[in-house]
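Shown here is a partial selection of chains from the complex, left in place.
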Amino acid sequence: MTEPTGDILETFENPYPGRDYVIETVCPEFTSMCPKTGQPDFGTLTISYIADATCYELKSLKLYLQQFRNHGAFYEAVTNRILDDLVAATLPRWMAIVGEFTPRGGISTTVTAEYDEPVSAGDPTASE
Amino acid sequence: MTEPTGDILETFENPYPGRDYVIETVCPEFTSMCPKTGQPDFGTLTISYIADATCYELKSLKLYLQQFRNHGAFYEAVTNRILDDLVAATLPRWMAIVGEFTPRGGISTTVTAEYDEPVSAGDPTASE
């Protein structure tokens, strides 16, 4: 099976680039394969971002995430990697991703990663 | 069908303009049409604001929102546009809108936009 790629992500022009507003997308049907055991993993991804010039298109996001269906991926790596792919595709002002994975062996894991625009003076999270 | 317009919004005089207090209105019956698929979308709008001189009247808000029933609108654009219309009609000290839309293709979206009075020294959110 081919490696997942962010090239599949499509974007559209942010309709309100003059305002820092938050778009949150909840994807409860994420599934990938554990590289160690070969067993499927399941999780809910919550992606939040403040778009700059472009937003991701939801159908392409769905197809992008479906690439992981038969792809081996550890929780920590896949959450960060999806963040990197989405940042590369949309160049947002800010983005965060929370990956909540279902229990294995009585233990469940959540990975939370965040991206801040490197040199933005108007970073909306700076004043918190 | 005609374009929705904020002209339909009626206001009344803020009964306590001397105090910065918050009015929150929850509208769980918002529906519009997806411009791409022609299918209806459904969502809950939560509008919060600190009125200055005027408050919006609830029945006119309901009629204003019903204009979108057969109107094509993307999530990101319609949430920001309703914020703009309500700000224009009430000139509030502060206003925020959260649009939570129901799942499509296993993915659900929430858009959150906020307006701050441009030059208000007494901005209630500045000290947070």
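Letters A and B mark the chains in the order given here, with residues in each chain numbered from 1 onward.
The rule is simple: a residue touches a chain if its C-beta (ideal position, glycine included) is under 8 Å from a C-beta of that chain, and two chains touch if they have at least 3 such contacts.
What you see is a predicted model, and the numbers here were worked out from it, not measured in a lab.
S.K.: Beyond the 2 chains sitting in the coordinates, how many copies does the whole assembly comprise in total?
M.R.: Result for the total copy count in the complex: 10.
Following the convention adopted for this analysis, only the chains that are shown with their structure count from here on.
S.K.: From the mean C-alpha coordinate of chain A to that of chain B, what's the distance rounded to whole Å?
M.R.: It comes to 28 Å between the two C-alpha centres.
S.K.: How about chain B: which of its residues touch chain A in the complex?
M.R.: Per the touch definition, chain B meets chain A at residues 74-77, 79-80, 103-114.
S.K.: List the residues on chain A that touch chain B in their complex, please.
M.R.: By the definition above, chain A touches chain B via 14-16, 19, 21-29, 51, 55, 58-59, 61-62.
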